[in-house]
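Removed: one protein chain of the complex. Kept in place: all other protein chains.
On to chain A.
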Amino acid sequence: MIGELERQGLGPTGNDFPGDQEPPRLRRAPSRASDRNYPRYDWSADPAEEEDGAGNAEAPPEIRTLPWPMERKRAVRQVQQMRAHVSFGAESWRRNKTKSLRKLQQNVREFLYFFSLWRKSLQKIGGNFGGGVKSYFVFLRFLVVLNFVSFLLIAGFVIAPSLVRRSAGTGGFVNSTDKESCLVYDPNPQGLVVFYEFFLHLLSGTGFMEDSFMFYGYYNNNTAVEDGSLSYNIPLAYLFTAAFYFAFCLCCIIARMGTAARVAVATGGRAIGNYSLIVFTGWDYGCLGDRATKLKQKNIYYRLQVDLEEERIKKRAASLTPWRKVALYTLRVLMFLIALGLIGTAFYGIFEATKFSQENGDRFGILGLFIEYLPSIVITTGNFLVPLLCDQIALLEKYSPSITVVVALLRAVVLRLVSLGILLFTLWSQITCSGDLEKEDCGNCSYNNKKYQCWETSVGQEMYKLTLFDLLVTIALLVLVEFPRRMVVDNWSSKLSQLVGRQEFVVPSNVLGLVYGQTVVWTGALFCPLLPLINTIKFVILFYCKKITLFCNCRPALKTFRSTTSTFFFLVVLLFGWGLALVAMIYSLAVIHPSYACGPFRFFTTMWAIVPNSFYSLSEVTQEFLFFIGSQAFSIPLFALSCVVMCYFIALASIYGRSVAMLKAQLKLEGQDKQFLVKQIEKMKRNNI
C-alpha cells in the first residue's frame, strides 16, 4: 500500500530547487490557494540589506515558525547555511550570536523543565480532568513555592542569626523597670507530666513547642556581640523581614496576575464571545483515554447548553410583566437578607466560641484540647454549612447560571475571610480588653497580662492551631467520607447511590480553602516565624492527598464556568486575604504594646518604635537623605508624577480600545465595498454578453 504513493517532486535535500517561490510539487489545488495567507520567504533578500535597514539585529524569522512542509524548510535552511558560509565579518558573527543565543535559551529551558515541580502529575491531571482542575493544582504549586521561598527568607534573616546568638550565650538584658508583674512568663510550667502530654503540646503549640524557635516569645532582643566585630540587630531584622515578606508575596501575586491581565488589556478589554471560544478552543487536544474524551464532550455540550439557557432566560426576563418583575426583585432582596442573616449567625458563633476558648483555656487533657480547638471547629463547620444553605437559597433567586455561581462564590469568600477577621477581632478584644486600656486587667502592662503573659505567642499558637486543624480535617474527610462514598457508590447500586453519585471535584471551594490557609499563614507569620515552613509541608501533603482523591474517588465536574476557574480570579481572592493579613499585621505593629516578658521588642512601646530608634544610629548623610525622601518636597512631586504617568496609561488604553473599534468598523465597510464591486462586475459582464 505504500508502493502506490506519489513520488515527491522535490529531491531529499532540495538541491534541485529552481529558485522560484513554489516548490515543483504535486498538490491539491485548493491548498495552493491557502498559501496566500502564509508569510512569504524572500529568496532574493540579502542579509546585508536587512541589517542596514533599521539597524536592528532582527534576524529573519526562525525557520521552524514558518508553516511550510518539512522539505521546504530544510531547503530554506540549506540556502541560509550556504549564504552563511559565503558572508564574512559582521553578518556572520551576528548570525552566529543569535544562533548560539537560541541554543542557550533552549538548553536553559530544558534545564528548568527538569526542575519544574510536579510537571508530569500536572499533565496527567490536565489530560484526564481538564484545565479547570489543573489550574487548582497549578495554584497550589505556586503557593508551595511561595511559602518555601518565604521560609528561606525568614530562616536566613531571623532564625539563623538567632540560633547563632543563642548558642553564643547571651548577656544580661533586663532593664529594671517598675513593671515587675509584667515580666512574669514561664512557657514550661512544671507539673504533673501525663504521658500523652507530648501530643497535646504538639497539637496546641504549648510546652516544649512554645519554648522554641516556633514562636515569637523565644527570640531575644540582644544586638551586641561578643567580639564586637559583627553586630546584628535581631529585632530590626525581625521587623523588616516580616515587612519584606509581605511585599515579596504581593509582588509575586501581581506578577502572576500581570500575564493574565495583559491579554485582556491589549485586545481592547471586551470579553470575547463565548460561542466561538467554545467551538474553536473548547476541545483539549491533549485529552487522553476514552473516559476523559467522553467527559470532555459532555463538558462542551454542557457549556453550550448553559449559554443557550442564558439566552432563553434573557428573552424570558425581557418579556416579564412589571408586576412579576417587582415580585422577583422583592424575592431576591429577601433571599439576600436571609443569606446575610445566615452569615451573621456564623460570625456570632465564631465570636462566642473564641471568647469561650480563650477564657477556659487552662483545662487539661482531651477536654482542654477540644476547648482550644473550638474556634477552628466552629469556623470549619460554618464554612461547610453556610454555603450549602446559601446554595439552596440561590435556587429560589433565579439568577442566570453564571451569575448564580459568581454570587455563591462571593458569599463563600466573604464568609471565609470575614470569619477569620472575626476571630482576630475577638482575640484583639481579649488581649487589649476591647481597646479600653484603663480596665483593671490591662492597666498595668497596656495589655491583658493576666491571661496572656506573652500575647504574641498566643496569637501565633492560634494561627498554628488553625493551620493544623485545616490539614487534619482535610485528611479526615478524605479517609472518612470520600473513600467510603466511592466504595458505596461503586459496589452498592441503588437509586440513592445513583442519585448521590461519585464525588465531584469542585474547584472553586477547594481554591477558597487554599486562600483561607494562606491568609492564616500570612496573619500568623509575624508571631510564628516557622509557620511558612509548616505551611509548605502542609500544602505538599495536601497536593498528594488531593491528587489521590482526584484519581480514585472523583469524577470531573460537568459544570464548569471559565470565570471561576481562571487563575486571575484565584489571585484576586488571594489578594483579599493578603489585605486582611496586612491590616492585622499593621495594627499589631503599630498600636498594641509588645509583651514585656518575651520577644525581641520587649522594651519598646510599640513594635514599630524600633525603627525610629535605630534610625538615629545611622550616619548623618543617610539620615538627611531619608528625611528628604519623607518630606513634602519630595513626596508631592512624586505623587504628581505618578498621577501623570497613570493618566498617560489610562489614555493609552482607551485609545487602543477606540482604534480597535474603528478598525473593526472599517473592515466591515471594506467587506461591503468588495461585495458591491463584485456585484457591479457581474452586472457589467451580464450587460456585455
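We take it that a residue touches a chain if its C-beta (ideal position, glycine included) is under 8 Å from a C-beta of that chain, and two chains touch if they have at least 3 such contacts; residues count from 1.
Here, contacts and distances are computed from a predicted model.
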item: Protein name (UniProt record) of the chain left out of view, among "Calcium and integrin-binding family member 2", "AP complex subunit sigma", "High-affinity nitrate transporter" or "Response regulatory domain-containing protein"; value: "Calcium and integrin-binding family member 2"
item: Touch with the omitted chain, as defined above, among A:280, A:323, A:492 or A:616; value: A:280
item: Positions on chain A contacted by the hidden chain, ascending; value: 1-2, 5-8, 12-13, 25-28, 30-31, 33-34, 36-38, 63-67, 69-71, 73-74, 77, 106, 109-110, 123, 126, 131, 260, 263, 267, 272-273, 275-277, 279-290, 292-293, 297, 300-301, 304, 308, 311, 566, 664, 667-668, 670-672, 674-675
